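Yeah, one chain of the complex is gone here, protein chain that is, but the others are all in their spots.
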């Protein structure tokens, strides 16, 4: 028979799976035909957080860890569009996470809850880098959708304006000068086929 | 003008974006109509690694960090199906990562390279948990696709058989006894509407 | 130069277009691969309302008209999942509609606003039939997704339990005994090719 | 046991569900990646008909009702592309509707049949407004797909040229001067977050 | 300046490209979430025709060639569902092909026209095998969609009943006893990884 805490832990992991099926609402509004999921966004955000934190002299691993969970509440509240915030009042993310992790092993719930708490407080260097990673990731995705035909200028501007760290600002500038496939063209030129 | 290291760093982040567009090949073969992306899989895998590591007394944050990068080489080599491994000989993942991070700030390239190296060595407790997370995540996704109509029994069996840690085995058993939406039904019953 | 009221009217119609791109959240949760849009649902709901109203001796045209607008607020508040109602407090639909129709010709705003008001009041026979149409439509869609491989029994039961009119209950019973393609098989048998 | 008329009525509603799955052929030809369904189009067309009728002094509710059914025959004949009309000769829509509603309660079949008959006759003010709504809706959708990267100029021109009423022509002009997301940008500026 | 015949030839090839975007209508009706295209079907049909012809002692290459073009008229007339044939009268496929190839080099138009003519005449052994390939391919696709959760029994039965050659009948029997991924499981067992 399944241990009750194992059951709650597995339930939590199944709940996280919904983030693969929920598409990012902003891109649906923008008219992107096959928009990324919340999980898609969260994965690159976590990598981006490690990058920014490293460049800012903060802890890359911690910043990535905060980012992993930064949108996990959306399995319950969904990805509310900005316009919706004029009509909806939401519970705090910390409260949602507490419900999501109830019944799990205490140490595990604490690992997750403290990451969410630190992110929402927006005070530690790692949280600031993680928040910037959220915005920089959005900006880079907007650049990619722009290349693929959709007008995403409003998203690029809003993301750019919200960046806080010097590293994120420099990378945003670099992203706007790049093409999203430059890495591939360079790699093909610099390395021969096997 | 963009600093050369910033350019390479942004190129790396754009390259990571391809993991959102690449679908997991196994699910295409299984006949899933809208399969998850590599990024989708990697996001829940990182969370699952933190869970298993916590239950096993390893470092959740480190294990999650290893998982974040465990499939990042697939932006270059793609997600080769198992049957393909009879016909294709691949470079080492460490070599691919070295190419991907060339030209980035040294400290940052080292953060990423050492994570990939540790994962591939499969020796540290965190690497073992991260590897189990990869398989448990696949098993849970197979359960979800099974509920949605596709026959994924072969995937469930293969994943189950490859688990190493006691925690992952217990969670796998629990997952096979659960429904992927049990968390939601419980949450709706235990909490009133606002 | 565009008349200000024409501009607002066109803005309203563009806003309605978003209902084509927003997928019904419940089906995303259920795991349907390509779920219907809010507009998809609203179209058959309006036809269903006309059917139920006719069977109940109410005005089919009025009931269909109420149904046309019954989810139009979701362009602003999105389709909040049931579980989300534990965490989100929403403005009244009448208030959303008032914002959506602001600046449009007064007579036109009144035509729409009064339809929304009547629907939300749930008192007129036509509103009751329109509300039942919303639920019967959901039940029939659940039957179709069930046939296509997804487990939607929870949706069938919830929809069935909320029906109020005798006509909707009889049609729900009939739907559960039918196959969604029976109409086609019958049509092919009863009529020769040209 | 299901009453025969209930069975036929439910069959009709299931048949209407196919309009959600049939994509509008014109947009497939244009190369739109995820084209709207016939039901998607019909929903906004019905709302657009109410708008035009109100502006033209006709009955908004009647015009919307005609629009609801204007493409319902396509569950049987599919959405034949324009080029196909050089090679296919089709039965009258009134005949298709008569087959679709055969066996349903007589009053109900008459409600639907008379709406289709009035629409096809193209004589009443409400039918003229509904026909213009069909074309204006297509024009607005073309504007949206244009913004999303697909060249739809041929569709905009053809739709514009076929409009009959002054209201529809004014709205079409206004649509060509607008952006499809202007409503959202205005709403975000004019109203604070909760 | 482009030669007029080259222009017509390129136009023909662009027209053929529409067969990639047109989904097979039968599968849309069956409720398949991401149905195959006409081109998808035609590719395996051509291979299947070569197989059947070889087993029947006919010319595999000729039979495959006939199959390549057997649905090419659908870029103009679309893939009319069976139920539609009660309401639509279509031009002959030979006439459509004649229009499609008008203005192309005479020898080329003749190569295509004679293939279509032979297929439609249903007399040569190669045409009979190509026709059976069309049906066997449909049956095998139905088996695959059945495995993926959609009820396609009606398609399996209809396809089976229309087969003419002994080879196609034997292969259909074999297909119903197989799983669509048996080839992969066998290949993985019989061959080691590199």
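For the reader, a short list of remarks on this structure follows.
Per-chain numbering from 1; labels A, B, C, D and E assigned in written order.
Basically, contacts are C-beta pairs under 8 Å (C-beta built on N, C-alpha and C of every residue); 3 or more make two chains touch, one makes a residue touch a chain.
Note that the coordinates shown come from a computational prediction; the quantities given were computed from them, not determined experimentally.
Summary of contacts with the chain left out: across E:83, E:160 or E:175, the touching residue is E:175. Panel shows subunit E; residues 2-3, 6-7, 9-17, 19-20, 36-37, 39-40, 42-44, 46-48, 50-51, 54-55, 60-62, 64-65, 68-69, 72, 76, 91, 99, 105, 107-108, 111-112, 136-137, 140-141, 144, 170-171, 173-175, 177-178, 180-184, 186-187, 191, 194 of it touch the chain omitted from the view.
Not every partner is drawn; the one left out touches subunit D at residues 29-34, 82-83, 85-89, 148-151, 154.
Residue positions on subunit B in contact with the hidden chain: 18, 21-23, 25, 28-29, 31, 76-78, 80-81, 83-84, 86-91, 95-96, in rising order.
Here is the rule we use: only the chains that are shown with their structure count from here on.
Least step count on the touch graph, subunit A to subunit C: 1.
Taking B-E and A-B together, the pair of chains sharing more C-beta contacts is A-B.
For this pair, subunit D with subunit E, the centres built from the Cα atoms lie 33 Å apart.
The geometric centre of subunit C is 39 Å away from that of subunit E, both derived from CA atoms. For subunit B, the set of residues that touch two or more other chains comprises 32-34, 144, 148-150, 180-181, 184, 187, 191, 194.
Interfaces, counted as pairs of touching chains, are A-B, A-C, A-D, B-C, B-E, C-D, C-E, D-E.
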